[in-house]
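Every protein chain of the complex appears in place save one, which is left out.
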Amino acid sequence: MKKSLALLSAAALTLGALSGCGGTQSGTADDPGAADKGVVNVYNWGVYIDESVLEDFTAETGIKVVYDTFESNEAMYGVLKNEGASYDVVIPSDYMISRMIEEDMLEPLNFDNIPNFEDVDPALKNPDYDPENLYSVPYMWGLLGVIYNTTMVDETPTSWDIMFDEDYAGQILMFNNSRDAIGIALKELGYSYNTTDENQIKEAIDLLIEQKPLVQSYVMDDIFEKMQSGSAAIGAYYYGDFLTMQEVNPDLAFCLPEEGTNLYVDAMCIPKNAENKENAEAFINYMCSTQAGLKNCEEIWYSTPLLSVREELDPEVSGDPYAYPDESILAQCESFKNLPADTLALYDSEWTRLMLASN
Amino acid sequence: MKKHYIPSRLFTLLVYIFLYAPIVLLIIFSFNATKSNRVWGGFSTQWYAELFHNARLLGALRTTIILSVLAAVIATLLGTAAAIGFYSMRRRSRSVFLAVNNIPLTNADIITGVSMMLLFVFAIGAFNSSFLSDLLGVRWKTGFGTLLIAHITFNAPYVILSVMPKLRQLDPNIYEAAQDLGASGFLAFRKVILPEIMPGVLNGLIIAFTMSIDDFVISYFTKGSGVTTLAVEIYTMVKKPVTPEINALSTLMFLVVFALLLTVNIRQARQETASARRKAKLNPGR
Partner (left out) sequence: MKNKWLAAPYVVWMALFVVAPLILVVIFAFTDKAGGITLDNFSNMATYIPAFQHSFVLAIAATVICILIGYPLAYFLSRESLMVRKVAMMLIMLPMWMNFLLRTYAWMSILDDNGLINQFLANIGFFNLINSIFGTNLQYIHMINTQGAIVLGMVYNFLPFMVLPIFSVIDKIDHRVIEAAQDLGANGTMVFRKVIFPLSLPGVLSGVTMVFIPSVSTFALSRLLGGGKTLLLGDLIEMQFLGNAYNPHLGSAIALVMMVIVLVMMAIMNRFGEGEEGVAVL
């Protein structure tokens, strides 16, 4: 009798706890008004949205947004690779999207549910990373460059060289993710971002190891604080974020390195097995509306893919040559492409080699 | 004699300054009018106002509280029952089970975290691709459920550790005496055993609750999508541009804990003086 009771309670406990995983959204959708329309689980970069847009979306559609952020494409990839994570919309960058398409991690979109896609700049449609444009809708795009503090840097930098300049030892901030950091070193060495040449990649890491003693810290979004407060003099980040930082610290300036830089597009996709695909498409569509696009653009200052938003923007912004670069600038830029599996493995092991190197 | 104590008291004071300086600074800067954590820009309570409008943080706080209460209560039930069970076992099997019980205690959090993450990923993958998933129309995913399991798992050992000593102190005869006097097994347990081990059970419950509230590493690996605990949310926040709401939150948390500890201690002190008095009355000779 006691025996069966004990076993029964064991079973009940286990089942009770496990059934918690079965629910669609634990502890999030108890808002009675929103419950009927369901939720959409969104996974975006940190500091990459005007959060009031999420409330607007819920007000308009009745769909509740569960919003999470990631730090880098690679971190997001790791989370999605683990079975059990379930997001309805993710916003990776170009090269990561093509990797995810190759690995069958994305769901084709139903563009009938995304009429606002029409507003997307035709130049950004059918991109290399998604040639038939089946899986992605551009969210924002932009250029990478060097941000520096004019009170701490006397010269006017024009090249990636300054990221490796010993005069600024301890003042340099470097990317804390393999693709971007190795990319900078490859450009400094005059190579392509998308090289698969083992020696070139190793050479890039050797350069980064040489640079390591000069680096103050390896950063992602923590760069905002460090550049704004003047803790560091030089860092590489995105032009849109530079504009945000400059609002706080007017001493900051931006340089587009002459060796060439990264032109990236971050686009909205739906992962395989998303539970709320239609809500996800509604969300993507809403993000492509003029009002949402404008709000986001004026919050994060990245370049918008939406033509109508570009028209509405302050001419000073839409005429900014770095935000909406012309052909001559674009010609200097290169986009990341997905790399073959063995190159990716090399990136991982080489990146670890850099991280393990002594300061 | 007293003079002798001065250097040691100075040392003690310095250690306490070391422990509290950062907290005091967080509290001061929670009232800063600007966003900076370094430069004072005047007094303001705006970050408290913003904290109460920060839906993410408040949501994370609610999840953390619900999670910690549930995990602590379930772990206490599970752990107390287990402690009694272990206590009734023969020594050899007891020591085997206690050794396993000790694993989550001695293992580094990160190992507990990643190992449970592997299990969840594996189990969820297996379930979702099995016929059961289609049959029931359910897809498992990581989330509150996996978090709860993880928290119960690392809480229960603390409960067992705090109940076991109380059981060892029990006089094995009183339970039998109660039964001889006609009490059923359960009644004897409730009337005789339970009151004796109750301090240990409560202590276990409190430890479990604290461990849950404080945990970051294990939650980070097992939380899954769409759910976040306070600690994990703070981790995402400290890597972003400074949000002084964190300072406001720290201040409030500090005050709540301070008030709680103070009440508990004062109550305890009162009880102790009372019982000391009672003892003194009972044994006037001593």
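So that you can tell them apart, the chains are marked A and B in the order they are listed, and the count of residues begins at 1 in each.
In this section, contacts are C-beta pairs under 8 Å (C-beta built on N, C-alpha and C of every residue); 3 or more make two chains touch, one makes a residue touch a chain.
Remember, it's a predicted structure, so these values are computed and weren't measured experimentally.
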item	value
Contact partner of the left-out chain, one of B:F31, B:F127, B:F144 or B:Y175	B:Y175
From B:A49, B:L105 or B:L136, residue that would touch the chain that is not displayed	B:L105
Residue in contact with the excluded chain [from B:L78, B:I124 or B:L147]	B:L78
Listed residues B:D134, B:D180 or B:D214, member touching the removed chain	B:D214
Contact set of chain B toward the excluded chain (per top definition)	5, 8-9, 11-12, 15-16, 18-23, 25-26, 29, 37-38, 78-79, 81-82, 84-89, 97, 100-101, 103-112, 114-119, 122, 149-150, 152-153, 156, 158, 160-161, 172, 175-176, 185, 189, 193, 203, 206-207, 210, 213-214, 216-217, 220-221, 230-231, 234-235, 238-239, 246, 249-250, 253-254, 257-258, 261-262, 265, 269
Interface with the unshown chain - residue positions in chain A	2-3, 5-7, 9-11, 13-14, 72, 74-75, 77-79, 81-82, 170, 176-178, 212, 215-219, 229-231, 348-349, 351-353, 355-359
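The criterion applied here is as follows: only the chains that are shown with their structure count from here on.
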item	value
Centre distance in Å when chain A and chain B are each reduced to the mean of their C-alpha atoms	36
Of all residues in chain A, those that touch chain B in their complex	6, 9, 13, 17-23, 25-28, 39, 41, 43, 46-47, 66-69, 71, 79, 82-87, 220-222, 224-225, 228-229, 273, 275
Complex contact set, residues of chain B against chain A	36, 38, 56, 59, 62-63, 66, 74, 78, 81, 85, 117, 120-122, 124-125, 128, 138-146, 148-149, 152, 224-228, 236, 239-242
